[in-house]
Each structure stands twice: as C-alpha cells, then as structure tokens.
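Working notes, structure below.
Excluded from the complex is one protein chain; the other protein chains are retained at their positions.
Right after this comes chain A.
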C-alpha cells in the first residue's frame, strides 16, 4: 500500500464568536492553513511500497522495451556513402571555381530483402554543423513568409554589395543541399526509374503556414528585385519549375533544409517512394542504382554524404536505443532488491552523510 491519506487534523472551525464591540483580537486565526495543519498526503517509502513500485515500473519498462526492440528490428535500412564513391566529383567540387561544371555519379547497390511499406529516401551529411550558433541564426523567417524585410539576421548573406537583397537570405539558405538523386531499379536487365515523391515530405504547417512565397501574379515577378544566394545555381523561383506548389520558398527540399538539423551528422528526408506499379508494397529486393548529380561540396569540412533508404515503424527509425534503454531500466528495477547492491548503497549513504 503506497498511498494513504492521513487526515490527521480536521479543520477546526468551531470557535467562539468574536466579542462585539471590543478591539479586534490579535489572536491568529485558527485555520488549518495558518496553523500548518492542512490535510496532507504523506508518501512514505516502505519496503512494500518501494518494491511494488519498482516491480510495476520494471515490468512496464520491460514490456515497452521488448516491443520497441522488436519494432526497431523490423526496420529495413540501407545507407550508401557516396562522397567516397564519387571521389572524382568530390575532387572537382573542392575547387569552387568549377561550380558550374556538372558532375554525375552512379552508385549501384543491392537490396537483399524487400523493403515493405513506405520507403523513405534521405540524404545524409556528416560533419556538417548545421547547428552552429551563427549559422542557425542566419535566416529570416519573415522573408520566408513572403514579407519584405530589411533588418535581418542574414548578414553577411543578406544582400550583395550593390544592395540587391538575396532571396532567400542567410547562410542556411545559401548553403542549401543541391545534389539531385534518382533511384533506378535494375529489373531483369531493364532499368526502371523508381517513382519518387518530392512533395509532402516536409511538415504540413511549414509548407502551408511558415513558408509563403511573396504575393504576386507570378513567381518570377514576386522575386523581382532580388537575387539568388551566391552559392545557388538558380534563383528560388526556379527550384521546381514543374510544380507551381513546390517552387520558390515553398519548395519541399528548401523547407526541409531550412529546418536546421540538431546534430552535425544528420539526415534529411529527400524523397518518398511513390507506391505505384512494382513498388506498391515498397522496394522489392534486387539491384538498384543511384544517379546523383554531385553539386554539394563536403571535403571542405571533412564531411561525407550519404543516401539512405529506410522504412519506418511506429516508434520511428532503426535506432534501437530506446528499446535497449527500456530493457535495461526494466531489468535494473526488477532486480534491484539484490542485497549486495542495497548494502553497498547503504554504506555509500552513510559515507555521504
């Protein structure tokens, strides 16, 4: 029994009425609050309550842990490091004067098992400190809302020396990931391009609320008077010429890039496999090829680039940590009444106090 209410002192409100006509007494009120006798629950750690809490929590943790581990194990994931494999392109990109030369690179890989369900394609970057303080701040959310802003945090990527503002401004936008990756399925010596969805990858709220193109009758007019960021190949209104709703600031790739990653090594959702035709159930096992247009330089910062294919489960990706954590925690909780451990802790306690 862990919980028990002890209402030791009932509110004592029976008291004689104040005498009328005399000066008010300075006697304090005899109320439960003022006399510090409020009814209170006093949790006490007794053997029974402690053991039962430990056991219950432990059991819960174990069960959650097991299901998490099972779920994480069911995730199929393949990760390909293409910055190494496309070393010629990497070399080319080391020299920034070659920015205009296109470099294509193909990487073959084999899926041993089917990847069932929704398959997500990510690009991964290593050692890219998107979370650097000055980098994180170098953006203008107002501009991305389609507003015209002067005073921004984007400097020095706010405007060119001639005064033309950059659109979008800031270091984040400027350094946007601009490789294009296509996936091909080598099926019976024929090569089928895996259909990829380039929209719907970002948060709905970002796409519809947080990012807005400037109001105008057409997009290029909206961006008139601004210039693309220095690293960009093309202005913002040409990010996706095929889809009006994926162009300009509301381009999914752009939105995703603008959501700066928490760690230096990270992945961003790039495409989803469109479950059509052969890929209705996901990616079947077999040989695949990535066709990559290699634009984004990583050697400068000793980085690497990956392309990742992964399925998802309810608990997220393939990271087994949470499951293990629950398992360990549960085990510790259930096995804690180990006398040796208790004694050691008791000893420690005495040393401390």
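Keep this in mind: a residue touches a chain if its C-beta (ideal position, glycine included) is under 8 Å from a C-beta of that chain, and two chains touch if they have at least 3 such contacts; residues count from 1.
Here is the rule we use: contacts and distances are computed from a predicted model.
Remark: of the listed names "Annexin D4-like isoform X1", "Dehydrogenase E1 component domain-containing protein", "Elongator subunit elp6" or "Phospholipid-transporting ATPase", the one matching the undisplayed chain in UniProt is "Phospholipid-transporting ATPase". Interface note for the absent chain: among A:50, A:103 or A:334, the touching residue is A:50. Note on the undisplayed chain: of the listed residues A:269, A:292 or A:309, the one touching it is A:269. Where chain A meets the omitted chain, the residues involved are 4, 6, 8, 12, 14-16, 19, 22, 25-30, 34-36, 38-47, 50, 54, 57, 61, 64, 68, 122, 128-142, 145, 147, 152-153, 155-157, 170-171, 174-175, 203, 205-206, 209-210, 231, 259-269, 300-303, 314-317, 319, 321-322, 325-326, 329, 332-333, 336, 342, 345-346, 349-350, 352-353.
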